[in-house]
Every structure is written in structure tokens, then in C-alpha cells.
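With one protein chain withheld, the remaining protein chains of the complex are depicted in position.
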């Protein structure tokens, strides 16, 4: 059994990670750390887990095989400085502290559809961002095929869980419900990792992504609509996508237009492609907390420990 | 023109009051006071009013005819202590500070369907609570007819705006959306004014109301389902209701079961009645911010100043 | 492996059953029948299952161990008349055709928390209704303890999936969203099975349940608020509940008030109890499609075939 610890155990992504790992056949959940809830039962925070005996506690790093860090951005690096982790312990970090090349050190960018082989052999993984995952999976095949145009326009619509658990005016139900708004227009922090992914996949440094993130009136899920103008036939482009993802079990290229709830509460990314003249739409849907965060983290753990990539991730879609 | 000031102008009920009064033919909106926003344009808070030139400012009490107080519960009494209001200025308070007989002083309980004549002649009105309005209007005719049973069971489902604008875990979209929960079970603070209303209408002091308030996953509107067991025929009961409300323009007794969105964004209360054996259901729907707060406050102002009761309150329902 | 067939495979409950059974370790999903979709891949209807090769087809009854019937009410009896099922095949019917004693024949009412031992040995199970499950689990312990009062008042709020997949004005998003309404007031068809359950558990034939079903503005989940007036201490009542459900893994008695999303996308029922004077509130939350339908059907299958009762039902809650 893989002995697991979670640092920063009270947030949304930690909650999802716990929900996944309590049913993972190869995992023993040893420590769930939370500064603000030490000693409390985990169901005091993750209230569906009322049937679990797990408690928040400090981590004995000698007694674990892998550490998930689910802290706010900026806090992971600090946590690792203050808590020296033995070299025998693998690390999967869900923040953006180690995603960019300039920050990565020994961390591998944990996109299995880009870096699967590297992830298998590595000690430390920087788990990608939610929007980044959604958009990367729409761009990688075009970049790899050398046909991604420079001008890319993306509208990504996300749910309220993307904003974390701290209540704010932006996540106040009275404001968010039946509403739509944009934020961080053209400047979202995931643009860095998207740009590096495009280049890593074979695309151009000059790729210019106009990304408009939208706050949707739903709780979980992202739909990204990527529009580019290019000449290639739709059939050829679909072949490129299907071929690229043939060996990747969590990415499905659909013959029909996809919609968001197909993948909510699963680790899947569904993609569909539509074309009219030069205009190509690639639609990518993921659950921001699973394929966009904790599910992908488990997928990375599976790869790092030589397990079936889908272990613990065969999840019933909510669907409704 | 009636010169109006609003104290506590930054909250939800003040926002609704401003939206109503900017279009009220007999009102001049002179002062909108807010401690935290003094000097700012009102659209900095009430962002739909971008086309308005109004600014938050202090109130010159010599220059107004009526003061609306839209402060948090407990703060109205304090505000009036600190700000002596000339006797020539009428007061409509939207908090619960003056609703109960023990606290009322010269304040009249501002339920027009119970106290219309008293409201017309008075200087100070305590505007009823939102749940109280919804439930009172379902109980008053039975109490007045002397047939309200002692055991009354009420489920009242309310929107997130009932909880005010401060963001909390209970109003966090991620928690509230697609969810239901109860709160203040059997102990909601409106039970006091409901009990006094029942007695004022002719009911018994022994009336025992089991009130379960429910947080619904919507932003505005209350549906209260009132269940009692009594012997009278449904036709007779419907007659009692229709007769009671014949002269009250904002209460409609529907022949078909009512639903909440019929009244959202209006000042109406719709009622319907259904019976099976001894079991009677009275359903009452209101908009918590309008008939349940700011709309009823304007209705009271209209009565106090001898205007048409409906002036400024002929509102287009959202409906969808 | 248990060889499974599903009749009526295109509806909501069939979809949920398929989603559960594709991941059930002891099941081989052999046949999914649908008159209107014969020969099509199941993902043409259940569109999340794009990665599955299953197709709709006719059933070879000689080649299965258990048949789930997911047809509309009234159609199960007809289906069984037209399709003689070998005596070796067990049957789990999700309609209301066989739930009442008068209709049951050899069918056992499939409430494991009432009839677990009988279900283990039987051939045919009538799977309970969704509202019935939610309300039964709130009433059974009181009935069994002999302290259920005659007058019971229930408000049950359900999601749109309870109304099935046929689009109607009642399930039109424009009408349902941000709305609340009652339906089948005091006359809901589940009252029959609830009444028989109360008696079977030890309660009185005279129990009079005032049941107000409410259409909520959410897709999945039921919250039932059951109000009775009785003298016993809350502590004693909680003991009765905890004791009754101690051996039942899918029912949790919570020390804190429960809310609906704790159980959405799971097979759990969570219960909480609150009391003030004589007034007792029992709150019961279930997922109407899982514990209220397909999940409970799998639970029954597990019992009938001697499997772990929770097999295939350790589901990740959606939670958000």
C-alpha cells in the first residue's frame, strides 16, 4: 500500500483528493494535515465523509511514500522549506509554485498527455492548473502537428469552485447565480504554463493567446472554447486529435459536440471539433477539481508508482 | 414631492428601495447615507444604476419628509438615538428593532393588510420581516375568522438575498447551489412578530407554530407552505380569504396553485389553498426584498402620505 | 460474475444503473434493452459513457442472472407478461407496479433497512420510490419504537430528475430555475408505500401523513422535513435512531443538521433530528436517483446475491 499524506487538508482540492483516495485500492491515507483544524475529524470540514474515522493530524514524513500539497499558491514552496521531506518521499504539488520552467527545479509538469514517460520516473510533480489543463488539451495536438496558428482566441467558462472556499462577493450566491462576468481578461496566471506547454508540444514561442476567463453560474466544471483560423480540412484535424490521444485513457475526442456535464465529477477531458470555412472551434470540457486538480494528481501518483493510470479514477459521472 | 432620505444605503434592501424610488412619481430622493461609502456615486455599490448621478452623502434631517432606515438589526435604535430626527419627519424602519409590542414605542407594525388605517395616520412604521410577511398573510384570515387551529406547521423556503450581502459559507455559491438546508429550526426571530400578528388579527395566544426555515438554491423569493388540520370546507375557507383580501391590491388569492416566480420582482403576495380531508395547505409566495422588505416599505410610505397605495409599485415581474 | 440485463435502458434510472454497474466488480453487463434505441451504442443516450462499447440490444433471458426493469410505472407488469422470465433469473423492478401489498405477489418491498433478511432470500424485489425512501427512513425508527404520533407533516423537496427525462413545462429550465412550487399536494402516489412501511415497522394504521411535495430548482437530491409533536426527550429519540441504523451502512444519523449535497451522487441517506418543546424535526436527505432508485437497486442486488452490501456503491460525492 502506498502511504499518503496531504498537506493543507481543509481546502476544496484536498477534499476531493480525500474523496478519491478513501476508495483507492492501493492507498493508505495516513496523514491529513491542516493548520486550522488539527485534531478535528475530517468530516468537520468535508462533511459528506461522516462515515470516516480520519482525523486531521501532523505528518510523520518518515512514515509516508508520497506527499500531496494542497496549499494556496505561494505556500507550497514555503511549506517545503519549513518541512524537509526525505528523498524517499515523492511529492505532488497542486499549486502553481513549481509549474513554470523558471520555478520548477526537479519538478516535472504533471500533464500526463504531454509528459507521461517523464512523470513515471520522477520524484516531484507540479500538477497543472485547471484552465491550463482544459486549454492545453485543446492545443497540444495542433502544436505537435505544427499547424497551430499564432492567433488563438479562447473563452473559458468556469464554476465557482475554481475560486476556492473563501467566501467573497464574486462567489456570493446572490451575485453569482444567474449571472455571467469576465475576470483577469488576457492576463490569467495560467497563460504562462499554457504558453510553455504549447512550446513543449512543438508550437511557436510567438503563439498569442487571447484568453477571456468567464465566471459561470455553476459550481464545478470548465468549458473552454478555442477558436483559430486555419486551412486544414476538419477530417484531417480530427485525425490528428484522435491519433494523438489514442493511448491516453482520460481524453476522448467526440464525434458530437461535447457539453460540460458529460465530464463533471470524473477525471475525463472530452474534446470536440467543428469547422466552417477557415474557422475552427475546439471545445474542451473538464471537471476543474478532478482532471483540473485532484483527479489529475491521483493520475500522476498512479504513473509515478507504476499503477494502472485509471486506478481509483473510474468515477460515476454526476451527469445531472 | 416627498423628500426622502435613506440611512444605511449600501445594503440589499436600500438598493431595492433606491431602484423603486428613482421611478416613483411623487418622490425626490435627497440623501442616501452610508458610513462606508460616503461621497461615492451610488452605482459604485448598486452597479445597475450606472445612469444615475446620485451620491452617498450625509442626511440633512431638516430637508426631508421621510426617513427610511435600512440598517442591520439592532442598529436602527442606535441610529435614532445618535441622530435626533425632527418630529416633522416620518420614519419607516426596515429592521426588527421596533416590530414587537415591547419595543414599539410610537411605531406601528407596518403590515397594510392588518393595520392599514393605523399606518395612514402614523408617524413611525416598523416594516415587517420577510418570512413574517409571507406567513402572516397566510394566517391572518383564519385568525380573523376564529378558525385557526393551535397546531400550525410551516416550511418556508427562502433565497440567498435573505441572508444579506456579507459573504459567508452559507451564501457561498459552491455550497448553496443545487443544495437545500434548514436553519434556525423552530426558533427563527420572526416567530415573535408572527405570533403577535395572529393575536392582533383575532387568533389565540396559544397558537403553536412549528416553523422550519429552509435555505433554497435561488436568490430572491420566499414560498411558505402552511399546513393545518381543520374541519371547515375548502370553499368556505377560500371565501374567507377572498373576502378578507378583497380591498388589498397586493394580495391575490389564486384559484390555481401558486408558484414563487409569479411574484418575484413585484410587490405582490399570491396565495393558494388546497385541502384533502382535514389537511389544509396554504401556500404564500412573496419577493423577500419587495413585499418582504423595500416594496412594502414604499407601500407604507404611500399610505402614510395619502398616495395611491400602488404608486411606484407597478413592477414588471421577472417571471423567468 | 453476475450476468445482468436492464429492460428500459434509455431512461434516467437505467442510465444511473449502467454508470454504477460498469464499475461493479462482480457484474457483467450483458444486455441493455431499449425499444426506441435498439442497436445504438449506449453513449448515444447516456452521453458520458463515450468510452464504453456497450450497445442497446434485446435480452437473452437464458443468459442472465438478474433483470433490472427501469420502465415507466405500469409498464413493468406488462413487460413481465409479455416476456416470461425463467425462474432462475432474479428480478429487481424500479417501478411502483409491485410495491404495494395488493400488487406484490412474490415481490418483496426492497427497503434494506426494513426488510434486509427477506431481501437476501428472495427472487423478486420491488425497489422503493424516491420520496418513499427518504420519508420511510425518517419514520421507521419512531414507528418501530411505538412513538410515532398520528399526525405527521412532511415537506419533501425534490429535483427535476425526479420528473423523468420527458421535457415538460414543469421541467422547462425557464420555468423551473430560481422557482419553487408544490404538486400532488396530500395525494402523492408514494403515500401508499409509506403508509404500509409505517405499519410494517410497527406503527399505526391511523397514521395521517400530510405530505407536501415541492419542486426545487436543482436537478438531483431530495430533502424531506418531517415534523411531529411528541413528548420524548431528543436524546432518547436520537438513541432510538442510532440504535436502529447501527447495522445499516448507508444510513448515517448526524449530530449536526444535515443538508442535501452531502449525499448527492452517493447511495447514502443522512438524517438529523432537532427538537424544541414538543416539536420534533427529522431531516432526511437522499439522492433520488441513487438511494432513491438505482443505487438502492444495486444494494438490493448485492443482498440478493450474498455480496458485500456496499459493493459498487462506494461513490465519490459530487459535494459541489
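Order as written gives the chain letters A, B and C; numbering starts at 1 within each chain.
By definition in this document, a contact is a pair of C-beta atoms (placed from the backbone, for glycine too) under 8 Å apart; a residue touches a chain by one contact, two chains touch by 3 or more.
Since we're looking at a predicted model, the values are computed, not measured.
Residue A:157 is the one among A:20, A:132, A:157 or A:253 that touches the chain not shown. Among the residues C:178, C:237, C:253 or C:286, only C:178 touches the chain that is left out of the figure.
Of the candidate positions B:23, B:187 or B:247, contact with the unshown chain belongs to B:23. Between the chain not shown and the residues A:1, A:185 or A:246, the one that touches is A:185. Residue positions on chain B in contact with the hidden chain: 12, 15-16, 19-20, 22-23, 46-48, 50-51, 159-161, 177-178, 219-220, 249, 252, 254, 256, 259, 261-266, 268, 270, 289, 314-320, in rising order.
Within the complete assembly, residues 12, 159-161, 165, 167-169, 171-174, 176-178, 217-219 of chain C touch the chain that is not shown. Although one chain is not shown, part of chain A still touches it, namely residues 151, 153, 155, 157, 159, 174-175, 177-183, 185-187, 208, 210, 212, 214, 216-221, 223, 225, 227, 229, 257-261, 264, 274-279, 281, 283, 285, 320.
Methods note: only the chains that are shown with their structure count from here on.
With centres taken as mean CA coordinates, the chain nearest to the overall protein centre is C.
Inter-chain spacing, taken between the CA centroids of chain B and chain C, is 39 Å.
Work out the mean CA point of chain A and of chain C, and you get 34 Å between them.
The distance from the centre of chain A to the centre of chain B, each centre being the mean of the chain's C-alpha atoms, comes to 46 Å. Counting partner chains per residue, chain A shows two or more touched chains at residues 12, 159-161, 177-178, 219.
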